[in-house]
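Left out: one protein chain. Kept in place: all the others.
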Amino acid sequence: MVKILPKVLANLLRKPFTVKYPYEKVEPADGYRGKPSITKEKCIRCWQCIRACPDRAISVDKETKTPVIWLGRCTFCGECAEACPTKAIVMTKNFEFLDQYEK
Amino acid sequence: MTMVVPIGPQHPALKEPEYFRFEVKGEEIVDVDIYFGYAHRGIEETLARRNYKHNIYLSERICGICNICHSTCYCQAVERVAGIEPPERAKYIRSLILELERIHSHMLWLAVAAHEIGFDTLFMLAMRDREHVMDMREIISGGRVHSATNTIGGVRRDVTPEQIPKLMEKLDKLEESVKYYINLFQTDRTIKSRCANVGVLTKEDAIKLCAVGPVARASGVKTDIRVEDPYAAYPNLSFEVITEDDGDVLAKGMVRLREMLESIKMSRQILRELPSGPLRVPVDLKIPPNEAVQRVEAPRGELLYYIRSNGTEMPERVRVRTPTYASAPSLKPMFVGGTVAEIPIVLWSLDVCFACNDRVTLVDAKTGKVSVVTMEELRRWRK
């Protein structure tokens, strides 16, 4: 009761720990596993990524004949980026795409 | 005359759906029945239908809070089945993330316990300090919650020397705040009035009902898988098994708080003594028929995985026994004799995690009869 009082009152004078998130961005740490992105030009169509994906989130695009990731299934494990021999798939730091629909 | 008070499946004190049927006499609880099964997801069966590597990520998703324990336990079980030994550095990194997970889980426990007794300031402050652990986990594994670090035969990500000072700094901040919370827990009158002598589990009951983890340790039972069945880097780490004698909610809280200090100490030791070497060994996923049991001390207690392989890339059977499942019977002596107002905090003192413990129960819609599906029946249906 009394013990927490000074801590609590000190908080009044400090800058709040929380940030107004959508207006104030928070940068994730290096190596963050965000949205996986595919560079189509680098892809050699070995389909290692498809085999590695634990959620069967990667399928082949009929037109471009390159892999596409269904983000609704992806769990951002990074296995595909690890398996890709040409580093065509990399994990970006982007985590703000929940409102976007992508095939 | 007794009255039935249903708590759940939806109730503000429960963060997950589960049904407790309390028989009360006035305010006093005379009996309690626990019904599991509302969050059943059929994971054990799914585990037997996917290959070993893909299963890592499924096992991580059995429980969000102790995902690293699940994946570590799973990977170690597979390693045991396949007869491979991960490299030393991988073991240390596993221990590090396991300890960080313990800290964050106990921090979460502290926060929610504070909320259950109406101490919202402590809830906010604990959540704030938990953020340090989450940041550390993000630095090490690249994800705040799901680490995706473990893999069969080692770990996937390294702790680089540049990261170590940052981690050490965060550990210092954490230690300071954990010490403060211990002090607060020991001295605050309102916390004491809600937690002391509430939900007592005696040592005899704890042993008889096979309580695990902090629940058992708070009743004076010195049990810890890290000591009894050492895995990862624990044989090389020095730590103390924390026990308390009272068995009440306060003791359970103190065990968890003091364990956090131990975990911080261990994390420092790991970061200092991190051996060099490779991170993983290659594995052939076609594992010959074999079986193994692996135990891990999760934040909530003993977690057990049983795996049987059959020569293919998929396991024939995976059995998971989560700590909440093992501790659930000890809820009864903790509740009986208490009052209705104590239900939330006593329930939370077990650090219940239902999602990871649910089993199948079948309810006959016509008669309302409940039957549990046996293994044989499941096998039969599979064919």
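So that you can tell them apart, the chains are marked A and B in the order they are listed, and the count of residues begins at 1 in each.
Throughout what follows, contacts are C-beta pairs under 8 Å (C-beta built on N, C-alpha and C of every residue); 3 or more make two chains touch, one makes a residue touch a chain.
One rule holds in what follows: contacts and distances are computed from a predicted model.
Peer 1: Given the options "Acetolactate synthase", "NMT1/THI5 like protein", "Amino acid ABC transporter permease" or "NADH dehydrogenase", which would UniProt use as the protein name of the unshown chain?
Peer 2: Protein name of the absent chain (UniProt record): "NADH dehydrogenase".
Peer 1: So which of B:Ala114, B:Ala233 or B:Val352 would be touching the chain we can't see?
Peer 2: Of all options in B:Ala114, B:Ala233 or B:Val352, contact with the hidden chain holds for B:Ala114.
Peer 1: Touching the left-out chain: which of B:Thr2, B:Thr46, B:Thr160 or B:Thr190?
Peer 2: That would be B:Thr190, which touches the missing chain.
Peer 1: Over the whole complex, note the residues of chain B touching the chain we left out.
Peer 2: On the chain B side, contact with the omitted chain comes from 12-13, 114-122, 124-125, 128, 188, 190-191, 193-194, 339-344.
Peer 1: Touching the hidden chain in the full complex, which residues of chain A are there? Just list them.
Peer 2: Spelled out for chain A, the touching residues are 1-2, 4-5, 8-9, 11-12, 14, 16-20.
The rule is short, and it goes like this: only the chains that are shown with their structure count from here on.
Peer 1: Quick check: how many Å separate the C-alpha centres of chain A and chain B?
Peer 2: Using C-alpha averages as centres, the distance is 26 Å.
Peer 1: Report the residues of chain A in contact with chain B in the complex, numbered from low to high.
Peer 2: For chain A paired with chain B, touching residues are 1, 3-4, 7-8, 17, 28-33, 52, 54-55, 75-79, 82, 91.
Peer 1: Would you mind writing out the residues of chain B in touch with chain A in their complex?
Peer 2: The contact residues of chain B facing chain A are 50, 53-58, 61, 121-122, 125, 128, 131, 135, 138-139, 142-143, 146, 148, 156-157, 180, 183-184, 187-190.
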